[in-house]
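Dropping a structure here in structure tokens format, bear with me for questions.
Shown here: the complex without one of its protein chains, the others still in place.
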Amino acid sequence: MNTPETIFAAAIAALGAPILLIPFAKDKRKAWLAAQAAIIAAGAAVAALATQWPGAPLFGGEGEVDILSMAILLIGLLDTLLAVHGTLDSMKGFPDPPGFYAVTLLAALGILGLSVSNTMILFMTSWILFSVASFALVALPKDKYSVTSAVKYAIMGSASSTLLFLSFGIMLFLSGSLHFVQARFASYKLLSTVLLFLLAAVGFKMGVFPFHAWLPDTYGEADPIPIALISSMAKIAGILALYRAAKIIAGPLGWDWLLIVAAFSIATMFYGNITALLQGELQRLLAYSSIAQAGYLLVGIAGLSLVPGINKDWVYYGIAFQLIAYAFAKTGTFLTARTVRAAGEAPAKLEALAGLYQEHPVLAASFATLILSLMGMPPLAGFWGKLYLFLSVVAAAPWLTAIALINAGIAAAYYARAIKAVYFAQGKGSFTAPPSLKRAVIACAAATLAAGAIPFLLAP
Amino acid sequence: MMNLPLLWASILVPLAAALATLAAKKASAKSLATLNAASLAASAVLILYAYLAYGMRGLAFDPIYFRVDGIGLFALTMDSMVFAASFSIAAVTSVIAVYSLPYMRHRFEELKEEGAEFPGWRSYYFLYTLFALSMIGTVMSTNTIEFYLFLELTLIPSFLLIAFYGYGDRVKIAILYLIWTHIGALLFLIGALAVGSAVGFDFISLNTGFLVGLGEKLGPLAATAAALLVIGLAVKMAVLGLHIWLPYAHAEAPTPISALLSPNLIGIGGVMMYRIVYVLFPHTFAGFSQALYVWALATMIYGGLMALSQTDFKRLLAYSSVSQMGYMLLGLASLSAFGIAGAMLHYMVHAFGKALLFAVAGILIANLHGLRDITKMGGLASKMPYTAALALLGFMHITGIPPTVGIWSEYLIIRGAVEKALATSPAWYMGATLALLAGIGLSTAYAFLTMKRVFYGPLRESLREAREAPASYWAPLIVLAALGITAFILASPLIDPLVSQIGAVVGGV
Partner (left out) sequence: MEPLILAWLAPYLGTLLVMLLKDRGWKAKSAVAILSILTAALAATAAAWRVVEAGETIRWAVEWVPSLSVDIGVYFDGLSSLMALVVSWLSFLIAVYSYEYMEHEEGQTRYWIFFTFFVGSMMLLVLSDNLLTMFIGWEGTGLASYSLIGHWFSDEEEHWVGDPGRKALGKQMWFEPSHSGLRALVFTRLGDVGLIVGIATLHIAAGSTMFAAIAGGKWAPLLARSGVLLFFLWMLFLGAMAKSAQFPFHEWLVTAMTGPTSVSALIHAATMVKAGVYFFLRFAPFLVAAAYVLQGAVPGGAHTVAAFLQWMALIGGFTAFMLATMALVSRELKLILAFSTASQLGYMFLGAAAGTLVEGGLGGMYTGFAHLASHAIFKATLFLAAGAVIHAVHSRFIDDMGGLWEKMKITATSFILASLSLAGLPPFMGYWTKDEIIHISFQGALWVPAILSWVTAGLTAAYIARAFTRVFFGDKHWHVKEPHEPGPYMWAPYLTLGSLSLLLGIAWPLIAPTVEETLKHSMGVAALEVTLAPHLEAPLVPESTLLLALTALLATIYIYGVKRADLYAAAVKSRAWAALHAFLYDRWYVNSIYYWVFVDGTKALATLLKKYFDQLVIDNFYHKALPAATLWAVNFTANVLEKDWDALLHKHLVDAFKKAWRAFRSLQTGQLSDYIAYMWIGISLVVLLLCLVMGCKP
């Protein structure tokens, strides 16, 4: 084993070892600390890899240190860290807190695998690992909402995975290799089918219209704590999958990649934004906003096609940035949703947030910051993410940029409602905001704000 | 290039004050007012110095700037146009910060009686100064994204200020305002992205100054991109047809904020229409100019008519702002160095004049039990001579009567409009003249009719008890009036650089 491989193995060990050990922990606090330590350790390893050995092959070509993937992975790990941090005092009613942390690490391990996979085998294994872990996460609270949601999620997830395998099968057939290498004898129609299957499979996870149906139910009903974790992880997994696939088939598909992905992107943005407009429940609103945000991310995926006029650097930068915005915002807002919804109870209305700013002014400001980031307000991360995403395709497909921006305009309306609920709604809600949760939400907001400075420091 | 970062300082000094405000948990309202007003006054002085020392001669840059890959130069710049706008903003916001103290004290009491929940002084001044400094930033930008960034930064504090402290159905109106201006900003952004992806987002370069004609390289897309930019900015300006959010927002905002929103914020649309759209697309913009010219005249007349038909003082002033934006747009549409210089100068005129007028409306509201209905006023000049005099000066500004600087901007705008009309056709010349007669006639009519209805005539029975407001209300406003008169007398350092600097880009001087 050479150095990069050693470091990577260390990362796996950092995440894997606690998975085995944590279930034996009696004290949820210890488990909580251990999980955070594990993530930090893995993150450090990944950061070292990304900075010191970019592009290095791992395990004889099974894997590869890809910069964008590593960046995405780091975002995911950091976000998971914050999410985990926020859970400590909010797990009342969870039957098995240590188990929860173990499963979280398992999911993280899945993402870790996804991010380096260069072969279908590794990718599929990681995918399953992540999927199963995320189903379990949703199911863990074991109240009636979580269980129903988990079942829906699991069944849909398994079905979508089948499609993923099917599309991999076709790719294998086309390229004759388990490695992600560009198809040699590209049959155009088959490639389109592969892309469709992929979009269907990954789209389920990300909430792409019309494969989104489970998402509002699950995100909208389940306990917000696991959702705070998986909402970002699922997007990251999906993006990683599509990014890998693009390496193989985006080239031969050319304009069709862009057009097909853009079509899904547009449908998803419109669907998510318009449906979100009148949602009365906080979590459901966030859920539809998740769908809309998936649409924005797909703009970036569309930009992965190899047509002239697209600036690849901006695409990567935009995807990464948009993931930063999305991950922290969703983690933070779902955690906030927990403050107005006790474990096992029905999902809260938007108006339940009324009076938050008087009770917890900093928490309210953080929540508002995150919502503004989702809205795309400068100088927050969400602005830069959208800017670079939309900018990257504007030369090749100005219509796509225009539609995306129009959607951003529509979205302002319901994000404004969320802010209104916090600051201007009549009445006073009751809130349970334990310190760890507050810290996590504030950290999310701080990260979102701080990320606004990145463009000035780090060029695409 | 300046030796010292004067321009960053002009933004960061208020920012420091704003942050200090947020942190100062125990500070009294008075000390907060002093702090914020002083910081904005310092900003005005810095701007004035930067202009006199550097900007008068041409584009001058702050020594601190950033380059962002793919997006370009984030620098701050100063020239005659920037001065006209940014100095107005700093001066007006500084004065109104002082005025806010008695006004908002009254407003807070009112809100308490309503039983509303609202954050106190610290939040008010924090948001206020944040709003002010981001407006200053907009006009100093050298890059469309930088401009957009500052512009959106103005949005949130102004939105919150309306939503927290406004009148009527304030939350609904604040959201209306948010969505409208957001849509305007997004239309602008679509255009900006189309330009930026092809030729970059800068409209001013450190080395060569204004990047004139850069956007034309877009080819057939240029017209669409320029149109989007124009429409986006026109929403901000509230030009006829896109104006409908303005009367709501400006009438129902807390009055000190109306005094910032109405002249300062909307005028930025006009200033940047030249600095961005004209500079990047001189030929395309020239192609639009006839349509814009007609649009401007229609806005002028329409705004005047609407103002005449209002009975709510603040709403009247809001429609008057629509009309004033017609003047500004007319100057821009003239494509003449004089006309455009007039539009820029009119920014200042409108800033001083309309701020005075909104402040006067606020004095009446605060001191006469929320009185806003003009039909219930009359004869107040005998009881409130200072307020009446300030109102008269405010109206003199916006109708262009000396000794206020208004006469210069009015002449410059008409000078430009006539030049354009004369070059077009005799029918155009005659039509434009008649439209100007109607437009300016209406402005005079609504301005002085309002003076008569509010301040002259026999004193209303219901106003027997009225007396002059405390000096804390009207004394700061004297500064604005004095600035307007000073600018009239010292017109040369304002107008000559404007004409020559714009003429260098536009030609024809």
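Here are some notes:
So that you can tell them apart, the chains are marked A and B in the order they are listed, and the count of residues begins at 1 in each.
Following the convention adopted for this analysis, contacts are C-beta pairs under 8 Å (C-beta built on N, C-alpha and C of every residue); 3 or more make two chains touch, one makes a residue touch a chain.
Model, not experiment: these values are computed from the prediction.
Remark: the omitted chain is touched by one listed residue; of A:T87, A:S232 or A:T275 this is A:T275. Interface note for the absent chain: among B:L178, B:I276 or B:M306, the touching residue is B:M306. Considering the complete assembly, chain A touches the hidden chain via residues 151-152, 155-156, 159-160, 163, 189, 192-193, 196-197, 200, 204, 210-211, 213-214, 271, 274-275, 277-278, 410.
Residues 176, 241, 243-245, 302, 305-306, 308-309, 338, 379, 381-382, 396, 399-403, 407-408, 410-412, 414-415, 417-419, 422, 426, 429-430, 433, 436-437, 440-442, 444-445, 448-449, 451-452, 455-459, 491-492, 495-496, 499-500, 509 are the ones on chain B that touch the missing chain.
Just so we're on the same page, only the chains that are shown with their structure count from here on.
Per-chain Cα centroids separate chain A from chain B by 42 Å.
Per the touch definition, chain B reaches chain A in the complex via residues 66, 68-71, 74, 117, 119, 145, 148-149, 152-153, 155-156, 160, 163-164, 171, 175, 178-179, 182-183, 186, 189-190, 193-194, 196-198, 221.
Chain contact summary for the complex, chain A toward chain B: residues 311, 313-314, 317, 355, 357-358, 372, 377-379, 383, 387-388, 390-391, 394-395, 398, 401-402, 405-406, 408-409, 412-413, 416-417, 420, 423-424, 455-456, 459-460.
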